[in-house]
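The complex appears here minus one protein chain, its other protein chains still in place.
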Amino acid sequence: MSGNTIGRLFCVTTFGESHGAALGAVVDGCPPGLELAAEDLQADLELRRTGTSQYTSQRREPDAVNILSGVFEGKTTGAPIGLVVENTDQRSRDYDRIRDRFRPGHADYTYQQKYGFRDYRGGGRSSARITVATVAAGAIARKYLRERLGITARGWLSRMGAIDLDPVDPAAAYQNPFFSPDPSRIQELEDYIWRLRKQGDSVGARVTAVASNVPPGLGEPMFDRIDADLAHAMMGINAAKAVEIGDGVAVASQLGSEHRDELTPTGFASNHAGGTLGGITSGQDLVVHVALKPTSSIQVPGSTIDTAGNPVEIVTTGRHDPCVGLRAVPIVEAMLLIVLMDHYLRHRAQCGDVVSPTPVITRPR
Amino acid sequence: MSGNTIGRLFCVTTFGESHGAALGAVVDGCPPGLELAAEDLQADLELRRTGTSQYTSQRREPDAVNILSGVFEGKTTGAPIGLVVENTDQRSRDYDRIRDRFRPGHADYTYQQKYGFRDYRGGGRSSARITVATVAAGAIARKYLRERLGITARGWLSRMGAIDLDPVDPAAAYQNPFFSPDPSRIQELEDYIWRLRKQGDSVGARVTAVASNVPPGLGEPMFDRIDADLAHAMMGINAAKAVEIGDGVAVASQLGSEHRDELTPTGFASNHAGGTLGGITSGQDLVVHVALKPTSSIQVPGSTIDTAGNPVEIVTTGRHDPCVGLRAVPIVEAMLLIVLMDHYLRHRAQCGDVVSPTPVITRPR
Amino acid sequence: MSGNTIGRLFCVTTFGESHGAALGAVVDGCPPGLELAAEDLQADLELRRTGTSQYTSQRREPDAVNILSGVFEGKTTGAPIGLVVENTDQRSRDYDRIRDRFRPGHADYTYQQKYGFRDYRGGGRSSARITVATVAAGAIARKYLRERLGITARGWLSRMGAIDLDPVDPAAAYQNPFFSPDPSRIQELEDYIWRLRKQGDSVGARVTAVASNVPPGLGEPMFDRIDADLAHAMMGINAAKAVEIGDGVAVASQLGSEHRDELTPTGFASNHAGGTLGGITSGQDLVVHVALKPTSSIQVPGSTIDTAGNPVEIVTTGRHDPCVGLRAVPIVEAMLLIVLMDHYLRHRAQCGDVVSPTPVITRPR
Partner (left out) sequence: MSGNTIGRLFCVTTFGESHGAALGAVVDGCPPGLELAAEDLQADLELRRTGTSQYTSQRREPDAVNILSGVFEGKTTGAPIGLVVENTDQRSRDYDRIRDRFRPGHADYTYQQKYGFRDYRGGGRSSARITVATVAAGAIARKYLRERLGITARGWLSRMGAIDLDPVDPAAAYQNPFFSPDPSRIQELEDYIWRLRKQGDSVGARVTAVASNVPPGLGEPMFDRIDADLAHAMMGINAAKAVEIGDGVAVASQLGSEHRDELTPTGFASNHAGGTLGGITSGQDLVVHVALKPTSSIQVPGSTIDTAGNPVEIVTTGRHDPCVGLRAVPIVEAMLLIVLMDHYLRHRAQCGDVVSPTPVITRPR
C-alpha cells in the first residue's frame, strides 16, 4: 500500500483535501457483528469540529458522516466500511494569494518539490482538515474496543505554551474548548489565547492520551512494537514533532532504580514505562504524549520565496487556529484507538489460543 | 508481513535471539549494481560491538557478518541479501536464576503473557543484542545512499543522565567509547559511569542523529510521512521512550513566529523543523533525537513476581551496560538510514519523473 | 492491509455492496501530473455496464463516477483519488426469498459461516456489481500507461460454452455485446444465449487479455512475479476458476523444444511464454486467459439448505446474466492494467537507474 493507509489488519485508508468535494475513509478489516450507525461516529467528529468555539478556526462545517457500505441491518458485515464527509464551507478564494508562494512552516514548498505542483487551497492534502476522516475511523475502533474489551481512551491538553496542565479532572477536558483537564485554569488559557490573537501569533501544545483496561500482550516486536506503532501514528498527525511513551524524554535523566516499575502480585508498583515493556502492553494504562508545533499560519509578516524562487514577503490570513493543539485531542485519541484495534487483531491472529500459566496482575495507573 | 520486517520497498527482516545460534537479516529490495562486501558492513558492526570498552557489557562477540546471498562478483544483484552473524559468547547459565521470575523494566512479563512462555536466556528476542542485524542492514543503506546520493548520517550521545553534550565536534563521537561529540567532557562521563557502577545502578541517555544532503521530497503523507516512519523505526529500538524531530518537545512552548523556518533564495533561515515539512524532507538536515531509558538490569535489589504470580526479590547479575545509550548511536544511525533508503525508493516509484519548476534552495543546518 | 486492497504501490482499495448506497474506490500512489477527469473513467465503466444489451442483466445503472479527491486543476496531485459511484436501481425486495436460504454456487453459505450473518441483497459484497469500482480504478492505470509508456491492453471473449472464438479482429470486440473478436460468429452466440435463456440456464466462458508495448523488466521474483500477481488479480474476479499465462494448461503436454521461445536479434521467434520469463516481462505481449464459471443464479430448480440447516428447494429469480463472461472483459482488462501499473512503479523503485548493456530486442506476438 502507499502512504494513505494505516494499520495492518484494521486498515484505515483516507482521502480528501481541505477544499475538495469531500473527505473520506475506507475502514477494512473491522470484525463483523458490531452495531454501528452514523451517530456513533458523529460524537467524536463533533469534538474535533471547527467553528464551535471562538478559540479555533471559524470555518463552519457540519462534518456529517455518511456510511456508504459495510453495515447491514445496523451491524458491520466484515466488508469494508466506506465513510464520506462532504466539504461545504470552502472559501478557496482566500488562498489565491498563496498560490505562487510558500508559507513558512507549511508543507507548501515540500509538496511542490515532491509532486511538481500543489493544491494550494487551504493546504490541500496537508491540511489538518483531513483528520476528519481519521477521527471517524477511530470512532469505529473506539466502539469495538469498549464494547468487546472494555478498553477506553481519553485525552487532554497537557501543555499550551508555558502553561502546564495536570489531569486534575480528565473527564472535564471534553467540557471546555481547550480540552483542559484542569477546569480551574480555563481563564488563564483564555487570556493567553486572546493575547496571542492580538499579536497575530500562535503557540505550540502538548496532548496526552491514556488507554485503560488494555489487556497485556498487544504489540509485535521487533519493529511493530505497540509503542513504535503508536509513535508512527502520532507523528503522522499534522504538526506533531515529538512522541513520548510514559515518562518520555525524562528517561534520559533517570536512574535504572528509579525508572523500572516493580511487580507485585497485586500489580505494578508504578508506571514509568507508560504501559509497555519490550513493545508489548503490560496491562497498565498506555500513556502517550504528543508535542504539536504552533500553527504556521500567523499574521506576523515573514520572508519566503515564490514558486520561481524569488524572495517575497508573506502574511497569512484565512481562518486559522491560534493553537492547533486545541483540536488535536480527538485526533490523538483516534490514532491511539486505531493502533490498539489493529494490534488487538494482530495479537488474536498469532496468539489467539495462548494460555499463560502466569496470572494477569492488576493494573494501577 | 508480521512484526519483524521494516520498510515497504527496502525491506529488512531480522531474526535471532541473544543466546541462540545466530542473528541475521534478509534485506530485500536493494537496488542492483551496488558494490558490496562483508567488510562494508563490518565497520558499522564494530561501532556497536560489546566488550570493546570497559563502559559496556563485557560479552565478547566478534560479530563477523556473513553475506549468504544477493551479491555476485562483488555487486548486489537485486536478489534478497541474506546476512548471518553467529553468536559465540553465550553464557546461558547466567540466566538460570531469572528463568522463573520477571525482571522489572524488562520484557519478561509481557513476553510471558503474550506468548505463554519465553526464551529467558539473556532476554531472548527482546535483547538489545538483536540490533546487530539491524546495524548490518543499515550499513547497506548507508553505502547506497552515500555513493549514489551523497547522503550521510551521523549520530552522537547528546545526553547521559544530567550531562548534556553539545555537538562541538560530531566526528569525534566515533573516537571515544561514549560517542561524545564533545571530547572535552569525556573525563566527566567516565567519572559518572564509574560512580554508577559502584552503586550497581544505570542511567538513561539521549542520542541525536542527523542526515545531511537529503534531497527534498522524501516522505509519503499522510500516514507514512518521513517523520512518522522515523518515529516508528526509532521507537522500535530497545529502550526507546521518546522520539523527537527537530525542536521536538520544545515546540509545545514555542510561538509560531519563533518556530517557522523562513525561506530565502539561498536557503532556509533556520531549521526548527528538523528537515521535514508536512512529512516530506525539505532538503535541510534531517534531525532526530531518541530518549533511551536506563538499563533495567541493575544490581540494586528489587521486588517482582515469579511465573506463578508469587512475590520474590530480584538482583540482576550478568554482563550489562550501565547505560544502553552508549551503544545506541550506530543503531539509531542504522534506523535512520533504513528509513531514508526505503523512502528514496518509494519516492522514485511514484515521483520518479517529476520535474518541479521551483529551484531547490540551498540547505543550511 | 486487509483483503480489499490490491497493489503494493498503486493501491486500489474498494468498498460497496450490490444494493448499498454506493460503490467506490480509493486509488493511492498514482503519480502526479496525469490529466484526469471523470470522463476518462466513464468509457471503461460503460463497457461493463449492465442493461445495455438484452444479453446481460437488466439492472439499469448509470454508473456515473464522481472523483472526490486527488485531482486539482485537471491533474492528479499524488494524493489519493477517491471515487464514488452511486447505486440507483436496487430492487432489494427481489431478494427477500433468499434471505434465509443459500443459493448453490454462490457465496451465501461461506459468507454466513465466515461472518455469522450476511447482506443477502443481491449477494452484498460478493456481487459482481462491485467490479464497477475496480474498472474505474483500472481506467486510471490505463491512461497513465498509455500516455507515458505506450502500453495498451485489450481483451475479448475467447470461449463461451462450446464456442471457441479466435481473435480475428480484436478491435471488433468492443463493438458487439458479446465482446466477440470474431464478428462473423455473433449470430451463433446470439442463438446460443437465447437457447440458454429459454432453458433458464447459464454457461461459462473464457476471456483473453493482452497487453502490448510492455517494457522488459516488470515483475518482482520470487513471489511477486508478474504472472503470480496477474494470477492473484484475475482469480480475484468473481466467478474466475482458472488463470493461464501464454500457452497455459497446454504446457503440461508440450516438449521443451516446442515451448521455449528462441531469441533472435530482431525479436523472439514465438510467444508460448505469454510475455514473461522467470516472472519478469520479456517485452513481448503479455497474454492472460481467465476461465469464468457459469452464473449460479439460474431458473433451474435446485436443492439447498436454509440458514438453520434444513433442506429446501431454490429457484433464483432476479435480473441475472446468462453468462457472466460477457461482462468480464473490461474487468479483466482493468485488473491487467492495475497489476502492470503497480509493477511499473515497483520496478522504477528498485531498478530506476539500471542500464543494461544488452539491447532490447523487438517484440513479435
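Chains here go by letter, A, B and C, matching the order in which they are written, and residues are numbered from 1 within each.
Everything that follows uses one rule, which is that a residue touches a chain if its C-beta (ideal position, glycine included) is under 8 Å from a C-beta of that chain, and two chains touch if they have at least 3 such contacts.
What you see is a predicted model, and the numbers here were worked out from it, not measured in a lab.
Student: Could you tell me which of C:19, C:159, C:185 or C:327 touches the chain that is not displayed?
Tutor: Hidden-chain contact among the options goes to C:159.
Student: May I ask which residue of B:11, B:136, B:157 or B:196 touches the chain that does not appear here?
Tutor: Answer from the full complex: B:11 touches the omitted chain.
Student: Given the full complex, what residues of chain B touch the hidden partner chain?
Tutor: 1-5, 7-11, 13-17, 20-24, 26, 28-29, 32-33, 66-70, 72, 75, 77-82, 84, 114-119, 121, 124-125
Student: Considering the whole complex, not just the chains shown, which residues of chain A touch the missing one?
Tutor: Contact residues on chain A toward the absent chain are 8-9, 29-33, 78, 148, 345-346, 348-354.
Student: Which chain C residues touch the hidden chain?
Tutor: Chain C touches the missing chain through residues 2-6, 14, 102, 104-117, 125-126, 130, 159-162, 196, 201-206, 216-225, 227-236, 238, 240-265, 269, 273-274, 276-283, 291-298, 300, 302-305, 307-311, 325, 346-347, 350-351, 354-361.
One rule holds in what follows: only the chains that are shown with their structure count from here on.
Student: Which chain has its Cα centroid closest to the overall Cα centroid?
Tutor: So the chain nearest the centre of the shown protein is A.
Student: Fitting on CA atoms only, what is the rotation between the copies chain A and chain C? Please report it in degrees, nearest 5.
Tutor: With C-alpha atoms aligned, the rotation comes to 180 degrees.
Student: In whole angstrom, what separates the CA-based centres of chain B and chain C?
Tutor: 45
Student: Let me have the rounded angstrom distance from the C-alpha centre of chain A over to the C-alpha centre of chain C, please.
Tutor: 38
Student: In chain C, which residues are in touch with two or more of the other chains?
Tutor: Within chain C, the residues that touch at least two other chains are 8-9, 29, 32-33, 78.
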